[in-house]
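Presented below is the structure to which this report refers.
Every protein chain of the complex appears in place save one, which is left out.
As written, the chain order gives the labels A, B and C, with residue 1 at the start of each chain.
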Amino acid sequence: MSEHLRVAVIGHAFMGAAHIHAWRTAPQFFDLPRRPEVALLVGRDEARVREAGSRLEIPETSTDWLAVVQREDIDVIDICTPGDRHAEIACAALEAGKHVLCEKPLANTVAEAERMVQAARTAEAAGSRTFCGFSYRRTPALALARRFVEEGRLGEIRHVRAQYLQDWLSDADAPLTWRLEKEKAGSGSLGDIGAHSVDAAQWISGQRIEGVSSLLHTFVPTRPISGDRAGLGGTASSSAERGPVTVDDAAAFTARFSGGAVGVFEATRYALGRRNANRLEINGSLGSIAFDFERMNELQHFDGRDDQEAQGFRTIQVTDVVHPYADHWWPVGHGLGYGDLFVHQMADFVASLEAEPLRPDFADALEVQRVLDAVELSAAQDSRYTPVQRGEEHD
Amino acid sequence: MSEHLRVAVIGHAFMGAAHIHAWRTAPQFFDLPRRPEVALLVGRDEARVREAGSRLEIPETSTDWLAVVQREDIDVIDICTPGDRHAEIACAALEAGKHVLCEKPLANTVAEAERMVQAARTAEAAGSRTFCGFSYRRTPALALARRFVEEGRLGEIRHVRAQYLQDWLSDADAPLTWRLEKEKAGSGSLGDIGAHSVDAAQWISGQRIEGVSSLLHTFVPTRPISGDRAGLGGTASSSAERGPVTVDDAAAFTARFSGGAVGVFEATRYALGRRNANRLEINGSLGSIAFDFERMNELQHFDGRDDQEAQGFRTIQVTDVVHPYADHWWPVGHGLGYGDLFVHQMADFVASLEAEPLRPDFADALEVQRVLDAVELSAAQDSRYTPVQRGEEHD
Amino acid sequence: MSEHLRVAVIGHAFMGAAHIHAWRTAPQFFDLPRRPEVALLVGRDEARVREAGSRLEIPETSTDWLAVVQREDIDVIDICTPGDRHAEIACAALEAGKHVLCEKPLANTVAEAERMVQAARTAEAAGSRTFCGFSYRRTPALALARRFVEEGRLGEIRHVRAQYLQDWLSDADAPLTWRLEKEKAGSGSLGDIGAHSVDAAQWISGQRIEGVSSLLHTFVPTRPISGDRAGLGGTASSSAERGPVTVDDAAAFTARFSGGAVGVFEATRYALGRRNANRLEINGSLGSIAFDFERMNELQHFDGRDDQEAQGFRTIQVTDVVHPYADHWWPVGHGLGYGDLFVHQMADFVASLEAEPLRPDFADALEVQRVLDAVELSAAQDSRYTPVQRGEEHD
Partner (left out) sequence: MSEHLRVAVIGHAFMGAAHIHAWRTAPQFFDLPRRPEVALLVGRDEARVREAGSRLEIPETSTDWLAVVQREDIDVIDICTPGDRHAEIACAALEAGKHVLCEKPLANTVAEAERMVQAARTAEAAGSRTFCGFSYRRTPALALARRFVEEGRLGEIRHVRAQYLQDWLSDADAPLTWRLEKEKAGSGSLGDIGAHSVDAAQWISGQRIEGVSSLLHTFVPTRPISGDRAGLGGTASSSAERGPVTVDDAAAFTARFSGGAVGVFEATRYALGRRNANRLEINGSLGSIAFDFERMNELQHFDGRDDQEAQGFRTIQVTDVVHPYADHWWPVGHGLGYGDLFVHQMADFVASLEAEPLRPDFADALEVQRVLDAVELSAAQDSRYTPVQRGEEHD
């Protein structure tokens, strides 16, 4: 490993910590062309970014993201802020010739996302790489599902069934956090978790969503303004002053795919008992796959070509040496965790710098954004079937 | 048990056999006010109905249903024919003052169903009883789910998620049977299996579906005209002449419920590997339930009031003496089967003759029909949100 | 179906009711050479047997079993009494030339069982048939497991892992019933439920248990003498007088099989939460199977010859037309229940009268008894490895 790859991480909450751990761990388990190192941590509050930098052993911290993205000695800008800051930072970084890794969703609006893709086109022509952090693609089980589709194990795809169910808003007195404010978060369950389903469904099926008919709903219109957060949800006194929830609590939509498949999607934070049930099932003419992130090391697979008397969904433990990513880790049956997905992502990203660009890039992420946009539009128009606007072809 | 209750069963295919077994078994396990006996079996083909009558030990057979429904010595008409015959037979039987048990769907069109309800109103005033065979209501696990909702264990209901997934049409060369002809079957997956989901969802949630936005799809537009049937699907030579499939292969719709819940429904016969996955999940503010008929003796239940460290979906084996129906059968842990649901249904029906009418009656079944009608209408109108037409209130 | 097969059932508790239902249902779903009918019900208490006979619609009842087994017009004696009566009744019935179906365990001691086998040999030579009711063999999933072993899908068998876990004695104040008295029940968990595991393990593996090393334990040495029974366990006031439990509460043993497999067995009624977990797992050099009666319609199957990337335990729904028994019932995915096993048993028994004798016969059941005997002997001798005594070869 010759040269170091110097990364500046912007944001140090939950997602920033996951990224930093991943940049550091990747070269221990993957043989990479360059060794990444987190050289700089950027935050808004000086005291807090210093504390985080010290705890995470990062050599330097800053509160001036613009100066950082322009520094000569930085190779990669890794954006872990809320969505309303993505466009500005990414465009500046691309203009400065950096590689840019941006958390999902790419932006809060299609317009912002289009601006980012525009900037990406120019910068990519000059050697920059862009990448959007739909991290679930790095789940070995989902990567295996994609492989199964490519190998033709599913045949012609007919059904895509995607649910992303969480429950941290079930308590009507859980506090009003930034994720419930349209200004910061762009949308609610749709953009936060439904976006993952849309990306995974299109990627694994190999088909694009062509149109949708949707319903958005907010169950609890006001919530206590403050309160200590614990985990995603936290609790707040019910006597606190309440403010308006300006995003959707739940999203449900049907979809038609480019290859003829029919899709059903649902995203919610009110499915009590479902902690992080990011589920995907695809049925084809020859086989099916089913996945639930709550059992992230398993892929369910039905092979319709098995002897009839011995047919059944197989519970594949996707931890064997022949499985995606698994040969870099532990012996078979010793599962991976959520944090390891980011290790895969960073390893793939670094490896791709000297190979094909890693997907999803900004243009792919814009396509997801366009689907979310159609979902919002359909919901606003009596659920009418709404085609997804498409840009130029990207493939 | 004083007096016998004389039943005439019309139809002797799969469903007729299930009913006959159930009429006979019910009094062995349930203490009933009258002992039912199947006195007459009616079929269209004389040789075949005789053979069936002999095998099933039924004292008398007939090919003249009209004469049968008018006989003095018959108390109950049990209709197990395809849906296109329901209205005619049921109306004649009601006119003759019989109790009528009719398989679902009640009819192939709302107009027919309305006519049946009209006839039912008159006959019920004179003492007749009507009942529609949504047999899944007799599943102990679903009856327990209903009880949990009534006990308030789920709190305010937010999500209803219903899937009915089968796979017997996955093979594009499976033959064209009557279930694929609109004239006979009325509709495809929607009326055949989606109807069960609609009935169960409304019954268990205690809320009505107020409107829907839907998508219907036919994956395989033509199929071989003949072929030996094996099970539901069977196989046919792919060289056979093909005829048009005139019903939907799959139905998907979102829904709004009268109490504020959001619903997502899907019915298909193309979910390869899902044999009879009649699934229902309901999430409330205090708890959730989840069910899959493929594990019909289990109810999943999440109680949000459990200690936080010990929360999790419980797999309840609904076979204990305190559970619905279970005290009539085996010791705990010794599950029931599909055929036993009909035993419950017949036992409940007979018991109800001297008590409150058993639900769903024809009027309830018409309400299901109206939902299916709205689904078809929405699908024909670009998935636009379509309110369910309601008749007079029935409760 | 020409001639009727007249059956007298002795005993009308839980097991008698299951048998009667099964005799009656079998000809409705299976094409049998003779139609069985329960002509006589025998009980000890005149009032109670009359009441049962009336409820179950049996033409005649009696309290004199000896007279019944000698009647000319009876073909089959079906013994559903506690184990201490089996030998006397069966021997008398065999002497009278009847076919004898006897509930398991065959007898309470090896000596009694040997006497029964002696009587069976003589009677069988004269045309009688004997059969012992290890009903779990009629579970479609276990019959499929047996088929898989025969087809060589498992290869060389190495491990047999059998647990039969119930929990109805977990409450130390559950009452002292006849199943806890050595005199009546012979043994406790070992003979009642462990016997099923031994029979299934030997049958499915195709190997005999050659020796065992065991441990028996009684957790609760005294229990309240009376109390209303509810299900198997029931509750009793803790202030009631207590009597001694004279059987084992739990049995655990390791075993060596004739073909080189290693076995681990456990039977208990104290596994709180396990209602009827009759489990069997077999691992071979090419494949594995796993079963749990709490999900009786499923067989888990691992095929080591699957592509490495797609290997995993398959959950087979054993309800397809190609599966044992399933073609006589409902469409795929519509499961069977515990009561249906007895229907299979009676159908198999009747069909076998004009074919090969149905297994397990009395001689097979004696072999199970000998294993249980070795388990008791080993437990009494410091768990020392104890060979199973074998009689003449029977195959």
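One rule holds for everything that comes next: a residue touches a chain if its C-beta (ideal position, glycine included) is under 8 Å from a C-beta of that chain, and two chains touch if they have at least 3 such contacts.
Remember, it's a predicted structure, so these values are computed and weren't measured experimentally.
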{"item": "Touching partners, among the displayed chains, of the absent chain", "value": "A, B, C"}
{"item": "Of A:Leu5, A:Ile20, A:Val49 or A:Ala310, the one touching the omitted chain in the full complex", "value": "A:Ile20"}
{"item": "Identified contact with the non-displayed chain, of C:Phe313, C:Trp329 or C:Phe362", "value": "C:Phe313"}
{"item": "Where the missing chain touches subunit B, by residue", "value": "144, 147-148, 153, 298-299, 301, 303, 306, 308-317, 320, 322-323"}
{"item": "On subunit C, residues whose C-beta touches the chain left out of the figure", "value": "158-159, 161, 163, 167, 170-172, 213-215, 217, 219, 250, 252-254, 256, 260, 262, 264, 266, 268, 270-274, 281, 283-288, 302, 304, 311-313, 382-385"}
{"item": "Sites on subunit A contacted by the missing partner chain, in the whole complex", "value": "1, 14, 17-18, 20-21, 24-25, 27-29, 31, 35, 55-57, 166, 168, 230-232, 274-277, 293-297, 317, 319-321, 329-340"}
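We adopt the following convention: only the chains that are shown with their structure count from here on.
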{"item": "Most distant chain from subunit B, judged by the mean position of its C-alpha atoms", "value": "A"}
{"item": "Residue-number overlap at the subunit B/subunit C interface, same or different (half cut)", "value": "same"}
{"item": "Subunit A-subunit C separation of Cα centroids, rounded to whole Å", "value": "54"}
{"item": "Distance from subunit C to subunit B - Cα centre to Cα centre, in angstrom", "value": "35"}
{"item": "Subunit A, residues touching no fewer than two other chains", "value": "311-313"}
